[in-house]
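The other protein chains are all here in position, but one chain of the complex has been omitted.
What follows is chain A.
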Amino acid sequence: MTLTTVLLLAAALIGIGIYGALSQQSFVMLMMGLELILNGVMLAAVGFWAMSGAGAPEGQLLTIVVMAVMAIEMAMGFALVVAVYRGKQADVTEAIADLRH
């Protein structure tokens, strides 16, 4: 387990997450893609903290901030899902294309 292998794993998770966030039609599946991206970011932050940062506490703090971002993304995403469902009875991104040019 070296910093490079940890970062490669983080890169794989970020790549899968970007694929999911761009390809999925369902809102909740799209959010899962975003969560996978943040998962990779957190892993990379912990990897840097443990292997390249000499245990500086800011590395762990950064991970906690990303965790908070993840919780916010999740809560706002679900609230938007509920709001769109109330308005349109829809759960796919294509249903809210009203403002497209």
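Please note the rule applied: a residue touches a chain if its C-beta (ideal position, glycine included) is under 8 Å from a C-beta of that chain, and two chains touch if they have at least 3 such contacts; residues count from 1.
Everything below uses one rule, namely that contacts and distances are computed from a predicted model.
*Asks:* UniProt protein name for the omitted subunit, picking from "NADH-quinone oxidoreductase subunit J", "Peptide ABC transporter permease", "Cytochrome C" or "Na+/H+ antiporter subunit B"?
*Replies:* In UniProt, the chain that is not shown appears as "NADH-quinone oxidoreductase subunit J".
*Asks:* Extract the touching residues of chain A with respect to the undisplayed chain.
*Replies:* Interface with the chain not displayed, on the chain A side: 1, 3-20, 22-26, 28-29, 31-33, 35-36, 39, 42-43, 46-55, 57-58, 60-61, 63-65, 67-68, 70-72, 74-76, 78-83, 85-86, 91-94.
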